[in-house]
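Sharing a structure below in structure tokens format, with a few things to ask.
Shown here: the complex without one of its protein chains, the others still in place.
Moving on, here comes subunit A:
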Amino acid sequence: MSAQTPETPRLRGLMLVAGREIRVRGLAKANLISMAITVLIVGVLAALPAILSGGDDTTAIGIAGSESTAMQQQLEAIGDYDVTVYGSAAEAERAVQDEDVDAAVADGKLYSQDGVGNEEQTVLESVWQSAAVETSLTEAGLDAAQIQDALSVAPLESVTFEQAGGAENDPTAYFTGLIISILIFFMLMMPVQYIAMGVVEEKSSRIVEILLTSLKPWQLLGGKVIGLGVISAVNLIAIVAVGLGVSAATGMLPELPPGTTSAALSTLGWWVLAFALYGTLAGGIGSLVSRQEDAGSVLAPLTTTLTIAYVGSIFILNAPGSLFAEILSIVPPFSAIAMPTRIAIQEVPAWQVVLAVGLLAVAAAGALALGATLYKRSVLHTGSRLKLMEALRKAA
């Protein structure tokens, strides 16, 4: 008789369950394929701006005539321009026609195939003007220092009277907020359904009865939540890493708003709290039914809540200063998506962030207790769907 087999310590049981989920679900072909496809799409999307702009963003400019030298100096100082000086206006004109250069400035004329972009127009205009001014000043007998002095004018300082209005119109912040809300939403929606499906699978196949002879209900539920959490986190990290990596490789990254990394990290933090909340509730609620077909309907309140949080966050992106935005981003479980989205687009008072985190943590702890209780009481109940209230009233 082998009485010396060691007992399964609590954590070991939890980790065995989580490990099985990761092996069976995470390494399943379906998951690997869908992850590869998602990562591929994200990679292509991240590379798209670079592909569209043709990769080479220097503009070839031809210059000829009176102000050539001064213009060349200024354009090269700005950068992004590939300047060629021609001997005559006719040569410069021909260079444009032959498409050797994108545009040419000569003797007060701007040559191009079919006009130049707004930005180029402005740059060439001002360079032309200041070169002309410089020439006249030199002709008037001023020395280089005096000309420098005359030309250096401080740019306009912006003074506004509406306080938080600035970021609302910032397209990068809007985009960041949008990405954050979408990521958190999907990284909650998917595992929540997988957790419920897994719970129902164990119930409908009746395997739970053998499992419970060697595991406590909380180990079974907790292991499942942790396992799917790890799978989702890996998905999330892969997507973010590929997105940022491709952006960096194509030279887009320096243009990402500062604080992108910290935003990514805090997004992960919000997600962990939200996942604990939604994941355990999904497990508890899933255990109320015995058939896979019933899983969707019993989960509806949870998925609806998630959808409201997501849609609300999109609304916040468009009206970050509203009272609705403040409330939704503080009240759990909506805050899980709403607050990180709002942070992306707006300066949020620290006390509101702290309050939201605190409330979400408390709610997550509550959900943990509630989900585990529901699970424990209903996981062995077979047959008809158990009413929520029945399960809560039932003695353990």
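Just so it is clear, contacts are C-beta pairs under 8 Å (C-beta built on N, C-alpha and C of every residue); 3 or more make two chains touch, one makes a residue touch a chain; residues count from 1.
Simple rule for what comes next: contacts and distances are computed from a predicted model.
This figure omits one chain of the complex; the name its UniProt record holds, of "Urease accessory protein UreF", "Cytochrome bc1 complex Rieske iron-sulfur subunit", "Ion-translocating oxidoreductase complex subunit C" or "ABC transporter ATP-binding protein", is "ABC transporter ATP-binding protein". Across the entire complex, the residue among A:Ala60, A:Val85, A:Val133 or A:Leu212 in touch with the chain not shown is A:Leu212.
What subunit A contributes to its contact with the hidden chain is residues 1-3, 5-8, 13, 16, 20, 23-24, 201-202, 205-216, 380, 382, 396.
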